[in-house]
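Our next item is chain A:
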Amino acid sequence: MNETMIAWAFFAGKILLLFGLAFGFIAPIMVWVERRVCALIQDRYGPNRVGPLGLLQTLADGIKLLLKEDLRPNEVRPWFFILAPIICVIPATMAFAVIPFGPPTTLGGLFAEPKRLQIAELNAGFLYVLAIGSLGVYSIALAGWASNNKFSVLGSLRASAQMISYELAAGLALVSVVLLSGSVDLVKIVESQTYLWNIFPGFLAFLIFLPAIFAETNRTPFDLPEAEAELVVGYHTEYSGMKFGLFFLAEYVNMTTVSALAVLMFFGGWEFLPFLPWKDVGVDVNGLIPLFGGFSLPAVIIPFSWFAAKVAFFMFLFVWVRWTVPRFRYDQLMSLGWKTLIPLGIFNIILTTAVIVFHRMS
Partner candidate 1 sequence: MEIQQILFFSFAALILLSAALVALRPRPIESAMWLILNFFLTAGLYILLGSNFVSIIQVLVYAGAIMVLFVFVILLLNLDPREFGSEAGLPWTSLVMFIGFLTFIVLSLHVATPELMKKLPEIKETGAGVFGSIESISMVLLKNYVWGFEIAGVILLLALIGVGLLAYRKPPVRARAIHTSTTDTMKDGGAS
Partner candidate 2 sequence: MDNPTEILSFVMGAAALMPLLGACLWFWIGKKFGNEKVAEKIVSVGAVSFMAVSFFCVLYTFLNVEGSARVTFFEWIRFNSKSAVNFAFLLDPLSLTLGLVVTGIGTLIHLYASGYMHGDPGFGRFFTYLNLFVFSMLMLTFSDSLVGVFLGWEGVGLCSYFLISFWFSEEENANAGKKAFIVNRIGDLGFLIAMCALFKVFGTLNIPELLAAVQAGSLTPDQLFWIKIACFGLVLGATGKSAQIPLYVWLPDAMAGPTPVSALIHAATMVTAGVYLTCRMQPLFLLNLEILEILAFIGGLTAIFAASIAIFQNDIKKVLAYSTISQLGFMFLAVGLIAPVAAFFHLITHACFKALLFLGAGSVIHGLHHEQDMRHMGGIRKKMPLTFWTVTIGVFAIAGIPPLSGFVSKDEILHFTWHSHRWWLIMFAFTTAFLTSFYMGRLWVMTFFGKFRGHHEAHESPVSMTAVLIVLAILSAIAGALNWPELWGGSERLNEYLRAVVSQAAGEHTEEAFYSSLKLAGISSLVGIAGLTLAWFRYRNFAGEEFKAPIFRIFKNKYYIDEIYDFAVVQNLKRIGYALWKGVDGFVIDGFLNGCASVSTKASLRFRRLQTGMTQQYALWVWIGFLLLLFGAWSLR
């Protein structure tokens, strides 16, 4: 194997790993987790028939969705009706491309230089995530509009307004993190918090960021666009079969993305504990872990798993919040966004800047 082929294989491996995880593992597991946790919270069993602990339930659901008849109501606007779920998945997937899932590594000496565990080695990754994240609104808007259904339109209107508003809040919160880390490169942001995680100096930013990502992903307590009681299920009322499945999938992928972002921005990414990075524990990310029989694994698997665990915690948080917190009213949602989070975000930026400037001067 020459170096070019190794590089290509590495590239393909990253893609496969990430997207395999995202679509083949995280989404199905999350569906199962959601239902099980829901049941746990509501003191019932949840799916437990298909496979062990009902783990194959999602697979069965997926097969059902794929095999279902592709219904298309008469009054919908045809092209856009089909387009909407497609462009729902695209941004969700694209955002994944710049999420680093481990420290730059030589994979146990496979490469001369440490390589980034990131599909697209973009140095403005943070902006890219924001940019792509803001596109998710199109699919929702289109879906509602194309359905030609009053509930759907209302749902998508709500979704658009909500996502535009909270995008601002999230962006403002993240700007202060960028100020703290001094870079927009996600890898560098993580490296900057080797010891001091951004959650400590940027706690206010995190307080803004957390509700903002809940709203961004249209999750409870901000799931107004699909509020069943008011709007049936909002923008995807008219969708069924795999088109609905795509919306469903995108939601979980988005959740994963924002969870990963939260971990990367605030919780030190793949680092072990605050003030205790892997290298102080003795883990060399470029090294190898010997296994039985002469086999060995790259040591980078450890930070990667730790990162995955942190993301999983956030995903769990999503689920946890969903089944415990009641839904906001729409005007409350808007006033929270515009009258609390955004001013707070601006104040936070000014405060952070002032502190940084003061710190540099002294």
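Candidate selection criterion: all candidates are chains of the complex that A comes from, given by their letters.
One rule holds in what follows: contacts are C-beta pairs under 8 Å (C-beta built on N, C-alpha and C of every residue); 3 or more make two chains touch, one makes a residue touch a chain; residues count from 1.
Note that this is a predicted model, so its numbers are computed, not measured.
Here chain A appears alone, and the candidate among 1 or 2 that touches it in the complex is 1.
The touching residues of chain A, counted against candidate 1 in their complex, run 80, 83, 122-124, 127-128, 130-132, 134-135, 137-138, 141-142, 144-145, 153, 156-157, 160-161, 163-164, 167, 184.
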